[in-house]
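Structure record follows, encoded as structure tokens.
For this depiction, one protein chain was excluded, whereas all remaining protein chains were kept in their positions.
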Amino acid sequence: MTFILESGYAFWNPLIWIIVFLVVMIVVYFFRRRGQKKYKKDTDQAQIFLCGEEVPEAGERHIRVGNIYWGFFETLKEYYNQILRPHTGIVNDYVLWFVAATAVSAIILLIAGLAK
Amino acid sequence: MEYIPLNFPFLAAALLAGISFYIIIFRKNLIKLIMGVGMMSSGVNLFLVALGYRAGGNVPIYTDVPEGPMVLSVPQALTLTSIVINVAVLALMLSMVINVYRHTGSLDSEKSRKMKG
Partner (left out) sequence: MATLITHSPILIIAIPLVTAFLTPLIGMANRKVRDALVIVSLAFVVVLVFALARDVVINGIRVYTLGATSPDLTIPTGFMVPVRIILEVDGMSIFMGIIWSIVSLAAAIFSLSHIASETGQNRFYTLLLLMVAGGFGMMFTGDLFNLFVFLEIASISGAALIAFRIKFADTQEGGFKYIVISAIASLMVLFAIGLLYAQYNLLNIGAIAQVIQYTTLDKIALALLLIAFTMKAGMVPLHLWFPDAYSVAPASITGMLVITSHACMYAAFRVCFTLYGSMLDAPVAGWILIVFGLLSMFIGVTMAVFQKDVMRFMSYHAISQLGYMWVGVGVGLAVLGNAEFIAAYGRDAMSGGIFHILNHAMYKPLLFFTGGALFHCTGTRDLTKMGGLAHKMKWTTILYIIGTLSISGIPPLNGFSSKILIYESVYQFHPILTITGIITSILTLASFTKAFHSAFMGAELPEYKEVKEVPRSMVIAMVILAAGIVFITLFPSLVVDWTIHPAADALIDQEAYITAVMGAIP
């Protein structure tokens, strides 16, 4: 079978997943077909219902990227403060990192060679 | 002068590379940074040429070789190629710095940066 990928421990067949995906799609389509069709277009029936309040404009309704995952960033604030510190955006610092990494890995390789 | 002490060119190359790394890391002026890159390429080129040098060797352009050792020609070919490439790199860097200065009005690597994080 060309579809099966042996990973060494298990196998992996995309066809099974595609069949599952198709079945789920059919079920979703079935539920969607049971929806209400006899509403009146271009009246308040097609509008968004927000407890009877005035619905804001499209631009204000959209949740912008800055507000998504607020809790995640709040929890990891300390981590982000630390991780943003090397990201200075100054080209000189980039070269410093290069020199440091080269020196460290050269020392590691030399010490490992001596240890043998 | 008959011949150069053996390690002298290598020390000079290392010194050039060291100075240029110092310039690139600690000088915030972009033009000075480019000078540092230029110096580094000179250091590497000197290192390559020094590799092929033989004390008292002949120039490697003869078909009928005179007596004695001959200077290695491969490192010289490498150096020529490297010099040509580095000219292109330096020219490109300078032209970009001109544009950076036009847009930001600054040649300082910290003041002219727009992107971080």
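We just call them A and B in the order they show up, numbering each chain from 1.
Operating definition for what follows: contacts are C-beta pairs under 8 Å (C-beta built on N, C-alpha and C of every residue); 3 or more make two chains touch, one makes a residue touch a chain.
What you see is a predicted model; the values in this text were computed from it and never measured.
A.B. asks: Using the touch rule from the top, list residues of chain A that touch the missing partner.
C.D. replies: 1-10, 12, 14-18, 21, 57-59, 61-66, 68-69, 72-73, 76, 79-80, 83, 86-89, 91, 93-95, 97-98, 101-102, 105-106, 108-110, 112-113, 116
A.B. asks: Spell out the interface residues on chain B facing the chain that's missing from view.
C.D. replies: 17, 24, 30, 33, 37, 40-41, 44, 47-48, 51, 74-75, 78, 81-82, 85-86, 88-89, 92-93, 96-97, 99-100, 103-104, 112-115, 117
To be clear about the criterion, only the chains that are shown with their structure count from here on.
A.B. asks: Centroid from C-alpha atoms only, then distance chain A to chain B, rounded to Å. What do you get?
C.D. replies: So the centroids are 44 Å from each other.
A.B. asks: Considering only the defined contacts, which chain B positions touch chain A in the complex?
C.D. replies: Touch residues, chain B against chain A: 21, 24-28, 33, 109-110, 113-117.
A.B. asks: Spell out the part of chain A that touches chain B in their complex, as residue ranges.
C.D. replies: So the residues of chain A touching chain B come out as 84, 87-92, 95-96, 99.
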